[in-house]
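The complex appears here without one of its protein chains, the remainder shown in place.
After this line comes subunit A, so read on.
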Amino acid sequence: MAAFHLLGSLPLSDCVKLCHRLVDGLCGQQPPRREDYSSIWTLQQWLELLNSLTTLFCEAVGHKLSNEKVLARLCDAGSGPAEAVLSVLRARQAEIHRALQDRTHFISSATLQDFDWQLGLALSSDKISSLHTPLLSLSLDVQEKGVLRSVAIEMNQEELAALISSLEAANKVVMQLK
């Protein structure tokens, strides 16, 4: 089932590059693009290769596999590509470790991916000529079951204070766990 033998059809330097891009994707950056390799592998082969490499990286870092064990799993790739994959794995071990840890922290079904805020000053409205009310618009990017969903909230001063106090209470609970 492991598709490591497919790596043999790639020059060694490209193989290293592909593995690095793959780790980039694992750490939340752009994953490698299929167009760059479409002449070498079919879609199915590509997916298989990606899948097995990702699994290998995750397990090797997660289980702290030794070099020999990793090489044993890579046995059908040939010695050159296997060494390349191993070198990439060792070079990026800390980063993969970190990314996996981050994923472990997402213990609930919905997780906050990113947030953005803007502070505005409403000078007047259609009824009141001079308003001077500060407003905060907060947008949260929430990932729920693999789908990114954007939540936008606009708050005035009191609502913001309420939100902050509830967040602080939550933080206190987290701090107690420490």
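Here, a contact is a pair of C-beta atoms (placed from the backbone, for glycine too) under 8 Å apart; a residue touches a chain by one contact, two chains touch by 3 or more; residues count from 1.
Heads up, the rule we're going with is that contacts and distances are computed from a predicted model.
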- Message: I want to check something: the complex is missing a chain, and I'd like its UniProt protein name from "General transcription and DNA repair factor IIH", "Coiled-coil domain-containing protein 22", "GPI-anchor transamidase" or "DNA polymerase delta subunit 2".
- Response: "Coiled-coil domain-containing protein 22"
- Thinking of the whole complex, not just what is shown, which of A:L121, A:V147 or A:A169 touches the missing chain? A:L121
- Touch with the missing chain holds, among A:I40, A:A91 or A:V151, for A:A91
- Note on the structure: Contact residues on subunit A toward the hidden chain run 16-17, 20, 24, 27-30, 54-55, 58-59, 61-64, 66-67, 87-88, 90-95, 97-98, 100-101, 103-104, 107, 114, 116-117, 121, 123, 132, 139, 141, 177-178
